[in-house]
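Only one protein chain is missing; all other protein chains are in place.
Letters A, B and C mark the chains as written, and numbering starts fresh at 1 in each.
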Amino acid sequence: MSTEQQKRPDERDAIVKSISRVVTLPEDEDQETLVHYYSQMLLVRRFEEKSAEMYNKARIGGYCHLNLGEEATVVGFCAGLGPKDYVYTNYREHGYAICRGISAKTVMAELFGKETGCSRGRGGSMHLFSVEHRLLGGYAIVGGQIPLATGAAFAIAYRGSDEVVVCQMGDGTTNGGPFFESLNLAKIYKLPIVFFIVNNQYGMGMPADKGSAVPELYRKGCAFDMLSERVDGNNVLAVRDAMRRAVNVARGQHEPVLLEAVSYRFKGHSVIDPDRYRNEEEVKQGRAQDPIPTFARRLLEAHLIDEQGLDRIEQQVEREVEEAVRFAEESPFPPIESLMDYIYAPDNVESERR
Amino acid sequence: MSTEQQKRPDERDAIVKSISRVVTLPEDEDQETLVHYYSQMLLVRRFEEKSAEMYNKARIGGYCHLNLGEEATVVGFCAGLGPKDYVYTNYREHGYAICRGISAKTVMAELFGKETGCSRGRGGSMHLFSVEHRLLGGYAIVGGQIPLATGAAFAIAYRGSDEVVVCQMGDGTTNGGPFFESLNLAKIYKLPIVFFIVNNQYGMGMPADKGSAVPELYRKGCAFDMLSERVDGNNVLAVRDAMRRAVNVARGQHEPVLLEAVSYRFKGHSVIDPDRYRNEEEVKQGRAQDPIPTFARRLLEAHLIDEQGLDRIEQQVEREVEEAVRFAEESPFPPIESLMDYIYAPDNVESERR
Amino acid sequence: MAEISFRQVLNDTLREEMHRDENVFLMGEEIGVFEGSYKITAGLLKEFGAKRVVDTPIAENGFVGMAVGAAMLGLRPVVEIMTFNFIALAIDEILNHAAKIYYMFGGQTPVPMVIRTPGGGGQQLSATHSQNLEAWFAHIPGLQVIAPSTPADAKGLLRTAIRNNNPVLFLEHLALYNNKGEVPEGDYTIPFGQAKVTKEGKDLTVISYSRKAAIAHEVASRFERENKLSVEVVDIRSLRPLDRETLVNSIKKTGRAIVFEEDWRSYGVGAEIVATLQEDAFDYLDAPIKRVASLEVPLPYSKPLELAALTGVQELEDAINALAPRRRRR
Partner (left out) sequence: MAEISFRQVLNDTLREEMHRDENVFLMGEEIGVFEGSYKITAGLLKEFGAKRVVDTPIAENGFVGMAVGAAMLGLRPVVEIMTFNFIALAIDEILNHAAKIYYMFGGQTPVPMVIRTPGGGGQQLSATHSQNLEAWFAHIPGLQVIAPSTPADAKGLLRTAIRNNNPVLFLEHLALYNNKGEVPEGDYTIPFGQAKVTKEGKDLTVISYSRKAAIAHEVASRFERENKLSVEVVDIRSLRPLDRETLVNSIKKTGRAIVFEEDWRSYGVGAEIVATLQEDAFDYLDAPIKRVASLEVPLPYSKPLELAALTGVQELEDAINALAPRRRRR
């Protein structure tokens, strides 16, 4: 898994650049799991479409960044983790929150700024959090989450427990000091952490290969002798497997790992971005990689599901998203009297040993 | 000169780890130049010894970091540059200032905090500067000088002129964000700059290979596809030649280059550091690499100088240093009335087109 | 005079200064292809090309430091930091380099550069994207900190900033960009260190800057129309250097003052204004100077909480009514 031999024989992590390929499903996968991945990807897709709609209806404010196009990466990422592992992300994290097990309701409620939201309405779209689900936050300062995640991994090593921290970030984040400092720190202290780059090929309007001296971002691991790998972010199984390999190394050997998933951002940087700066042809090609229909085709061809099955999932998902909106709508805003709560933690709150 | 083939056939830049080797001098070197390098190295050595003495006599205050042991690196560095090239350094820069052509007098006067100092006494040991000699500053915030130097190189490219910027830094500096951000920026903008790491094997008490995930610091260039090379910092000619190669690439191809000179810090981090944390044996070995007697031997063996010649140089150097101290002693402190000068540049000072 | 938006006047001024002086160039994240997160640099990449409108990666310390270095060689960088909050990552290059290089090296190299950045809250951008940190920078000798409230001032002060030989923090405000105002034609400049009485009054003085100064002006004008109180409004405009004289003169006239600021109250800009006035106008003060500032809380996302945390028209009106010399006016 070193930078030298990142291609795997079964090619699951090979990069599919332009044509979307249908790989037949490996034998060893069980049906339920595969179908579950599909419905999760679809849930993220529909949740994000709904988020955009709610944003345009002014139910959601501030900045709202979506995972549209990144569903295979998001689902594969979470599928590769254990329940006790910790996740840190950037502000484009709705999908991660949901796939980590936070209900679509509490996520949507957070986007609405309601007391029932997973951050009690204080954080909003960019700042989802749940101690229970070990999502330790979406962060909006580019790169800010990386030293935090490294410190969480330090705490795990300090305690000698066996969780792993996975820190998600975007391609544009890998040109900043916090990224590099953290990789060095994680390596010298031998911390159980996976740095996960979602290369959706843009940082706002900046193409990933324009802002970075090296176009293959996983290669930055070489400056730290860090195990590094690149994987096809449109292939949910490849992402999951790469994540599993990475997490195993981090857990078993306390070696940090750098993982890059190559994906594509379907829409603008955030809901308000009209996305005028990208070449149409390129966007068409990018969207042609859509991981969801591709995966559906694979399921159908492997006879793991039929059209009715897909429809049922579609309906379940729609219902779940509608439910989420209704719940968010009906939930109360935080009371004004609570404005000054949570600025300082009281002395008696013995900060939980997580 | 890529990271793959950094060994040169003539081995001038090969690393001598423990034993100090006497390479016979190449034919093509002319006597004067070689003898000049020797006297410069000796001047730096004596100047630094005198600085320590003056510090202990409380003529010099603040922090005072010396180039003792790094003389071959310092002289080779400056010998590889053109007169119009710009130099940025850290706070361990007395030798660079002198070899850049600033007189020992004005450097010593600066250490004494006198108006005749090269920074008018405002900067002191850590902040030597001379527009005339294109030393654009010694800086005391670790890594702070690197983005500045990168910006100076940007200005050169912007103007289309043909100078090069060389940015000196220490080994410990290569673990910080400013270093990594600057390398990436220099590479994507194709700037004429050489990043020069003086690996004296310690950052205060931190061994270079403990603070950095990779012990060979030049290898960090791989994260930016940057031409990178390591050179024996105890070999003045190897350093000079590596610098020339680097400067040629930077000037000719507008490609940044990362150069690492492996040297050894003879004494503590600064004059006040008793240096108790290093293993005696190691220090003995490190000092055994002393580049000055080694080079003297090479000159003698090549019959480019005789013992009397060496003595003459010793005397000249002693005189120059004594001169410097006398000049510094006799120079006036800046007048108190001038305290508030230079906080803001006046409007009429059209900032010089350098 | 033409009515122009704050956004447009910034865009025009940058264009004009780039035409005037080839040493002026722009640098920042998303200012070129993306035309700026808030479109201040719209069209400039097309007009001037990538040499002079430089898109940077997300490396604030790196590219702000680069601007300082470029300025040391005589260029005049105008850096955009996408929002004020991200300046936290570049502070070392501002505090320890841009602001000190001219002095520390004995006056050998000026650092002529401008950092433009929008601050402010009120758009549900949450705690890390809604801050007002101007007090930090106004504290630093070697820097100049400018915060206009009208398109006209933005024009005159940005020109001065770009031509000044020292580092300038030019503070914009997200909520001002669409404001329109009359803007003088031609090569209009405003010297630093001059506050401006934007409305004369006799009962009390409201001292403010940036967006809050615009609000103060509206409120004072309404009070006049509704012939309630006669409120004088002083727009500080330049936090460093600070124009003590104009502030003091207004207090000598009204005897009462409110500082209206969007930043956190404690250790904020208002504190310095109050301290300055009580030093220089102690005997003229008929009542304690009030500070009307935002509540000291990391700004919450949830709209009702955000509204409650930020100070605004209501808080200013209440303060004016509370401070007004009612009896005296009978």
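FYI, a residue touches a chain if its C-beta (ideal position, glycine included) is under 8 Å from a C-beta of that chain, and two chains touch if they have at least 3 such contacts.
Please read these numbers as outputs of a predicted model, since none were measured by experiment.
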Interface partners of the hidden chain - shown chains only, full complex considered: A, B, C
Which of C:Arg76, C:Lys100, C:Arg237 or C:Lys303 contacts the chain that the document leaves out: C:Lys100
Among C:His139, C:Lys180 or C:Lys228, the residue in touch with the chain that has been omitted: C:His139
Listed residues A:Gly137, A:Gly170 or A:Gly268, member touching the removed chain: A:Gly137
Residues from chain C at the interface with the omitted partner, ascending: 61, 85, 88-89, 91-92, 95-96, 99-100, 103-104, 126-128, 131, 133, 135-136, 138-142, 239-240, 242, 263-264, 266-272, 274-275, 278-279, 282, 285, 287-291, 296-298, 300
Residues in chain B touching the chain absent from view: 61-63, 113-114, 121-127, 139-144, 172-173, 175-177, 203-206, 210-212, 277, 333-334, 336, 338-340, 343
Sites on chain A contacted by the missing partner chain, in the whole complex: 86, 88, 117-123, 127, 129-131, 136-137, 139, 141, 144, 146-156, 158, 177-178, 181-182, 184-185, 188-189, 341-347, 349, 351-354
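One rule holds in what follows: only the chains that are shown with their structure count from here on.
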Euclidean distance of C-alpha centroids - chain A vs chain C, Å: 38
Chain A and chain B, separation of their C-alpha mean positions in angstrom: 46
CA centroid of chain B to CA centroid of chain C, Å: 42
Touching two or more other chains - residue numbers and ranges from chain C: 56-57, 59, 61-62
Multi-chain contact sites of chain B, meaning residues that touch two or more partners: 177-178, 181, 184, 188
